[in-house]
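All protein chains of the complex are present and in place, except for one that has been dropped.
Naming follows writing order (A and B), and every chain is counted from residue 1.
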Amino acid sequence: MSFLIPCPNCGSRDVNEFAYGGEIAVRPEARPNVRELGSYLYFRRNVAGVQREWWFHRLGCEAWFQAERDTRTNEVLLTERPRASRDEAPPGPEAPALPDTPAV
Amino acid sequence: MSELEFLSTDRTRTGGGFEPVFRSPLADALAAAGPDVRDLSALGKVEVRGDVEGFDGLASAERIPLTPGRTLFLCAPEETARLREALADPSRTVVDVTGALAGLELRGERLLRRLTDLDLDGLPAVGAVARVTTIVLRTGEEFRLFFPQEYARSMAEVVLDAAAGL
Partner (left out) sequence: MRLPPRPQERIDRSRELTFFFEGEPRHGFPGDTVGSALFASGRRVFSRSFKYHRPRGLLCCSGQCPNCLMQVDGVPNVRVCTMPLREGARVRGQNVLGSLDRDVMSVVDKIGGPFTPVGFYYRTMIRPRRAWPLYERFLRNVAGLGKIDRGAGRTRRFDTEHRRVEVLVIGGGRAGIEAARAAAARGEQVVLVDEGLGPGERAAGGSFEVIAPARALGIYEGGLVPVDAGQVLIRFRARRIVVATGAIEQPLVFPGNDLVGVMLPGAVRRLTDEWSLRPGSRAVVIGADERALSVVAELRSAGTEIARVVDLRAESPRRIAAEGKKGRLASVLVDGEGLDCDLLVMSGGRQPAYSLLAQAGARIEYDAGRGVFVPIELPASVEAVGAVAGELPSGATPAATYEGGGKARGKCFVCVCEDVTTKDVRRAIAEGFDSIELAKRYTTVTMGPCQGRLCQLPSVRLYARENGTDEAAIGRTTARPPWAPVSLGLLAGRGHEPARRTSIHERHVQLGARMMWTGAWRRVHSYGDPAGEVRAVHEAVGAIDVSTLGKILVSGPDAAAFLERLYPNRFGDLRPGRIRYSVLGTDAGRIMDDGTIARLDDDRFYVTTTSTGADVVSEWLEWWNAVWGMGVEVVNLTGALAAVNVAGPRARELLGRLTDLDVSNESFSYLDAKQAHVAGVPCLLLRIGFVGELGYELHCSSPYGEYLWSTLLERGADLGLRPFGLEAQRVLRLEKQHILVGQDTDSESNALEAGMPWVVKFDKDEFVGKWALEHVRERGLRERLVGFEMTGWTVPPEGGQIVVDGRPAGRVTSARWSGELRRAIGLAWVPAALAEEDAELAIRVDGRLEQARVRLRPFLDPDGERLRS
């Protein structure tokens, strides 16, 4: 892999400077049952297309940010600093995937 | 104690049989280096989290923005205390990182190209130099590197080796 990621703080850099933080998942607001918890913890949409994900600029500004990346081409369409605040849940996929089996 | 005194390098006390010695992390590593490589580890370095937009407390300090909320200030060693005081503000987190970062000055764009893929025309910047997170500054052909002090010997080895290969 050698694609470039435009870090919101540092500009365009080699992907190897970054740590991948995974696809953005919606954290349950109230206590989930085992099935919901398993879904949140272990199931991702894994789309062939554009997804929103977390990245950490480990060999750079050492800040987290979010990116929209096309998983087919590794083209990073946009990056932005996290928008989350105390009242706002982190942005996530439109519909979380459902697991077939409980994970706990 | 509101100040985090144990983070500062300029708050030691001599007396009672004690004479604390500041030892640069590069002290041994640069023994074999030529005159083109200088140890800048003793420079005052203060990291600020928070807004420094309107700050003009110490004109002689050099300001390196890292992210919108994070700025590194560089100053002469004897000015560090004044810089910390000037920056102190309830809205900011001020951390003396003098002891945290080793500093190295070296010459030559070609040498830097052997160490990092950073855009050398777009400095200052933070990036990987010899696979270590490093703040890189440039003045003409002079480059200054600031990086975690625990990598000092490792970094010096790589830099001197790369220079030998030119």
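Keep in mind that, in the parts below, a residue touches a chain if its C-beta (ideal position, glycine included) is under 8 Å from a C-beta of that chain, and two chains touch if they have at least 3 such contacts.
As the structure is a prediction and not an experimental result, all values here were calculated from the model.
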**OP:** Touching the absent chain in the whole complex: find that residue among B:Leu4, B:Ala32 or B:Ala76.
**Re:** B:Leu4
Subject >> Touching residues (missing chain, whole complex) on subunit B >> reply: 1-2, 4-9, 11-16, 18-25, 28, 41, 47, 49-50, 93, 95-100, 110, 113-114, 116-119, 121, 130-132, 148-155, 157-158, 161-162, 165
Subject >> Touch residues of subunit A, complete complex, unshown partner >> reply: 1-4, 14-15, 19, 21, 27-28, 31-32, 34, 37, 40-41, 54, 56, 58, 62-64, 74, 82, 84-86, 88, 90, 104
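To be clear about the criterion, only the chains that are shown with their structure count from here on.
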Original post:
Which residues of subunit B touch subunit A in the complex?
Top reply: 66-68, 70, 117, 119, 122, 125-128, 131-133
Original post:
Can you name the residues of subunit A that touch subunit B in the complex?
Top reply: 9-11, 13-14, 16-17, 58-63, 81
